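Every protein chain except one is present and positioned as in the full complex.
The first chain written gets the first letter, and so on, giving A, B and C; residue counts start at 1 in each chain.
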């Protein structure tokens, strides 16, 4: 089945965005890159914060309320519709709920050719890269490194600890059909 | 009919983004903000440039090829699907083709409650604001100020020349049902 | 005396940056634009936060500690040295301490030809523009609008409430000698 969506799942600072850009550069056809971060950027102030929306704690924890979940579901329905309409999509996400998150995404993408990619990174290395990025909210790399992969099933896994983004992208590209 | 999508159409530097943010702040329910600029940011390098993709000329002209058009259509299908799935969407766009652009968007949004908003700005003022923004590509404000409104039909028009974004947003909010 | 430094003082969201960019565009000679925001961006994590560093409160208040003040003084000495070495500088700042802040800057700039510019904006309008900018920290516009001008003496004042950045810049440019 032709690959229509490439899902990259990994913790914060694991290197998903860099891999997505490399995939866009090396894949022969045009792919657009989308991320749950795009949704966060699109939110109204009322959904940025604890309660109904999405909030980021001091230790890097992410808290998600019902209002955010409802909009996320509608947004994900739209991302799937883009793919069904012919746009090839590299979708990067953080499966905070592990296997349950994958199940939710899988339901949205039903009928589409999906390549599931795990982007791993040694937690200690991810923490160092978080410092190098200078993001004000630190702690996310450590918190997410392991839990986002719990129970998740992949077609291919890459590890950015000692492999460059471009080489990871090449390995992934070999599975795109 | 309940408003599900607010379409803001206006030239570059006419103030669409500021109005969108104010709408998000004052409307009682959560609205997400999407823009054709988001699509441009999501494109692969192969579609950034003349030919098949989207290119920005020295005088601020925008050239759009078939590859971009194909992905834009799929992307727009997805935006409409988000709205159908329940996400309220403020969508800002630049109708480079005037009435023809509106027709294309209208087809995508068929069946949805759409509020069509024209965002006007005196061309000379828009040019000044483009300078104040410091964007490297200048000329877009002057090129687009008039043509994006040609033949377009609106539910409401606002003019940012002498009215603040927040006041424009309040006027628009009065038409959201 | 030849103008070597243009100091723009005004509250958050009063429009200083836009005026600075317009001045750069219309002044016949090259001017570089510097801001206390550049210093904030250059700070280490240890100075971002309450205590010794600079911190931003929930209501838009800015708290400044001794560690920040010490580095700011050294940084300002350097900005003055750039001007003495021949770089024309547009310097935008927020005089949180009003007249006392001006005195401190005046001491640093001693011997240089300085044009003092007050950038005013109706507080209600500045608050609206802060919403339109979508900055996550809101409240700064309201908090700072009046206090930054208390006791400060200017060569020229502009008001962005009903005057475009470019027109304000033209008025200022008429005082550059």
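We adopt the following convention: contacts are C-beta pairs under 8 Å (C-beta built on N, C-alpha and C of every residue); 3 or more make two chains touch, one makes a residue touch a chain.
Note that the structure is predicted; figures quoted are calculated from it, not measured.
Touch with the chain omitted from the figure is made, among C:79, C:117, C:152 or C:176, by C:79. When the missing chain is restored to the complex, the residue among A:8, A:89, A:105 or A:125 that touches it is A:125. Among C:19, C:34, C:119 or C:169, only C:34 touches the chain left out of the display. Panel shows chain C; residues 24-25, 27, 30-34, 38-39, 42-47, 67, 70-71, 73-75, 77-87 of it touch the chain omitted from the view.
Chain A meets the missing chain through residues 15, 17-19, 21-22, 25, 125, 128-129, 131-134, 162, 164-167.
As a working rule, only the chains that are shown with their structure count from here on.
Two copies of one sequence, chain B and chain C, touch each other mainly through matching residues, since over half of the numbers at the interface are common to both. Centres computed as Cα averages put chain A at a distance of 39 Å from chain C.
A straight line joining the Cα centres of chain B and chain C is 32 Å long. None of the residues of chain C touches two or more other chains.
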